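The other protein chains are all here in position, but one chain of the complex has been omitted.
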Amino acid sequence: MRDKKPSFPKPLPSTHLLGTGTPMCAGCGGLQVLHEIYDLLGPKTVFVNAAGCLTLLAVYPFTPFRGGWLYTAMAAAPAGAQGVRDALDILVRQGRLPPEENLEVVALTGDGAAYGMGLSATSSAIERGLDFLYLCYDNEGYGNTGQQYSEATPHAARTATSGGPRGFMGYKKDLFAIWAAHRPAYAATVAGAEMLDLARKAEKAKSLRGPRLILALAPCPTGWDFDPQDTVEIGRLAVKTGIWPLKEYVDGRVVHTKIPRPRLPVEEYLKRQGRFAHLFEPVRQEELLKEIQAQVDAYWARVES
Amino acid sequence: MQVTAPGRALLTGNAAAAWAARLARVDYVPAFPITPQTEIIETLSAWIDAGELDCRLVTMESEHAMVAAAGAAAVTGVRVFTATSSQGLLYALEMLYAVAGWRAPLVLVNVSRGLAAPITLEPDHNDVLAARDTGFLQIHCATCQEVLDSVLMAFRLAEDPRVRLPVIVNQDGFYLSFTREPVELPDPEAAAGFVGPFDPGTLRFRASAPLSQGVAVLGGGPYSYFRYEMHLAAQAALSVYDEIAAEFAATFGRRPPPVEAYRLEDADYAFYMTGSFATRAKEAVDCLRQAGWRIGLVRPRLLRPLPEARLRELLAGKKAVAVIDQNLSLGKGGVLYAELASALYGHRGAPLLVSFIGGLGGRDLPPEEFFAMAGVLKAAAHEGAAPPPRLLFTAEELEEVHRLRAIAGAERARLKESP
Partner (left out) sequence: MYRLRFHGRGGQGIKTAGRILGTAFFRAGFEVQDAPRYGAERRGAPIFAYVRAARRPIGERGIIRRPDLVAVADDTLVTIPAAGVLAGVAPHTVLLLSSSTPAEVWRERLQLPGLLLTLPLGEVWEAAAVRFLGATLAGAAARLVGVIPREALVEAIAEELAHLGPSLTTENQVRALAAFDLLAEHAGCVSEGPEPSAAAYEPPRWVELAPEGADLAAPAIHLPATSEAVPTGLWRVVRPLVDRSRCRRCAWICSTLCPDGTISVDGDGFPVIDYQHCKGCLVCAASCPARAIRVVPERQAARVG
């Protein structure tokens, strides 16, 4: 079955661009996505970062980056990206920076900044037509502080601040739809486990100009409570159960890039993670499980109609 | 009125700030409107639209974003100017600390305005003093001319490799921002020559030079080192300022000092204050001198770094000094008073300091109050002890507040609540 070579968008790198030796947890889904995308974007990038787990990628004097990196503040990554992009454009236009020295500007934040504190800055950067790529590693909670619920936490998930019998009472915000409503140049959801889909989308994003989003599900062994080796499996199950739809917004249309058929029951995804264990033990919370399944079913019914 | 440099023209403080940014040939202005600053960015925007200024102005969605973009652009390698006021400066406070830590050399004009609550549009200095510890240097202006001159000098100061810290140039809302007075506009070529081209040094992003900026540190040792180096750089700005001021004087014939001393040589007493009302203090000094007083004025223009040695030198041997704070650190008192006291403490010939709180929320400081403060100084010197801090606030003002309070129904509400 593996005899057929996968159609990878470009020759595989024999080594990877993102430096090793970072202090991220073993099995970090966010780091996985970043290193996959960095290989595709190349070193002519400057990452503008907001407070989150990946802030600690660069701790003096160690950095895994081969291009640029600027840590701003939790709410400020898109604004920092604006300043860097504008300055680079000014320098190129004035002839003070040779075009080959130019950089792609990438805002890099977790869900806390992307869905919450930094959303005003994001909305405004899109509105201004800023030429940047926004990479969000979504681990569905404030992971860097011990996984409290964020605006990206899914319904019923237990977090450090939603430890009740029903878990988190809110619902995950639809950041992709919020971006799409802004009519950006591009927006896509990806999962690190779905490498080919991710690679194609990263290449697509790289080929376009203007505001672009790559919203990556980042399975988090520490925050979601599963064994680090299951990071890929959890990501695949998120896609196969339909909980994390892979899609893209381009030219005013939303297209699903992988429609799971048949869709696995959401339980297959939920039961693998400690944050949902209370749905199964000590007693099975049928009502909650049904609600989660019904929401996923309703989503796909809309997609397929 | 169409104004063109060079020459003498009637300009508001806001226009002077905009002119200085134009003369410094800034590349980039991230902006956000707020009264009483908005004219500055409107003026720059109009020049850009008319093709008179080659610069990119971007209106951001907040001052937090504005300062983030300003710092990010400066460390990418362009000359950056921005402006704000009051609530805006406070909204940006997190980023003020951050971009100073990046050693981003930009210039920000703050148009001072009192802070909410209660909200007001009128000036005092609590806003800019909230930024006192951020790593931004601070130059406080008393005239529209000073606003223009200080912005030009601020770019030199911020970009000097021995300093490389952002600078706030402060002017009072209304009393400078909206007030026209004659301003000498320098020759554009001379101004550009004085400010010079922007040199980003090694802290800038480009493909051939990997750079991770603003990274985290672990442990108190490296943190102490980086923070104290900022402090040393800020202190180094004192001597760098003198060099720049000398060059400025040679080019333009004016020499804005780090500390202004007015009629001080033979004085027994002095007023000590910052900002535009200092010109009123000078008028009061003249009146008092006519009445036989030996009194002068000390006005620090540089508040960060604070020229402590110079202040000690100027005030040694004086009998008493009235420190007039147009700000209030609630639960402590005037900020300038505390800072001057710490600069003088334990030094030979330190004068008595008398603390006055005045000018909050744009409250006037009429000449009679300066005269009366002089009287307090003389009494304190005679007693050999300073009286408690005094709020400059009159019986008439209290009556007026009572009248307003009656309309607001405060007493009636209290009566209703009583059993």
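To keep things simple, chains are lettered A and B as they appear, and every chain counts its residues starting from 1.
One rule holds for everything that comes next: a residue touches a chain if its C-beta (ideal position, glycine included) is under 8 Å from a C-beta of that chain, and two chains touch if they have at least 3 such contacts.
As the structure is a computational prediction, the values presented were derived from the model and not from experiment.
Of the candidate positions A:Leu41, A:Ala58 or A:Leu237, contact with the unshown chain belongs to A:Ala58. Within the complete assembly, A:Pro221 is the residue of A:Gly52, A:Pro184, A:Pro221 or A:Gly242 that touches the hidden chain.
In the complete complex, the residue from A:Cys28, A:Met74, A:Leu175 or A:Leu270 that touches the missing chain is A:Cys28.
Residue B:Leu232 is the one among B:Leu10, B:Ala46, B:Ile119 or B:Leu232 that touches the chain missing from this view. Taking the whole complex into account, subunit B touches the unshown chain at residues 101-103, 161-162, 164-165, 201-203, 209-218, 222, 225-226, 228-229, 232-233, 235-236. Contact residues of subunit A toward the unshown chain are 1-2, 6, 8, 12, 14-29, 31-32, 35-36, 43, 56-67, 192-193, 195, 221-222, 228-233.
Heads up, the rule we're going with is that only the chains that are shown with their structure count from here on.
Rounded to whole angstrom, the centroid-to-centroid distance between subunit A and subunit B, based on C-alpha atoms, equals 43 Å. Considering their complex, residues 27-28, 30, 56, 58, 60-62, 64-66, 68-78, 80, 94-95, 98, 102, 205-208, 210-218, 222 of subunit B touch subunit A. Contact residues on subunit A toward subunit B in their complex (touch as defined above): 43-44, 46, 48, 55-56, 58-60, 63, 65-73, 75-76, 78-84, 86-91, 94, 96-97, 100-103, 120-121, 123-124, 128.
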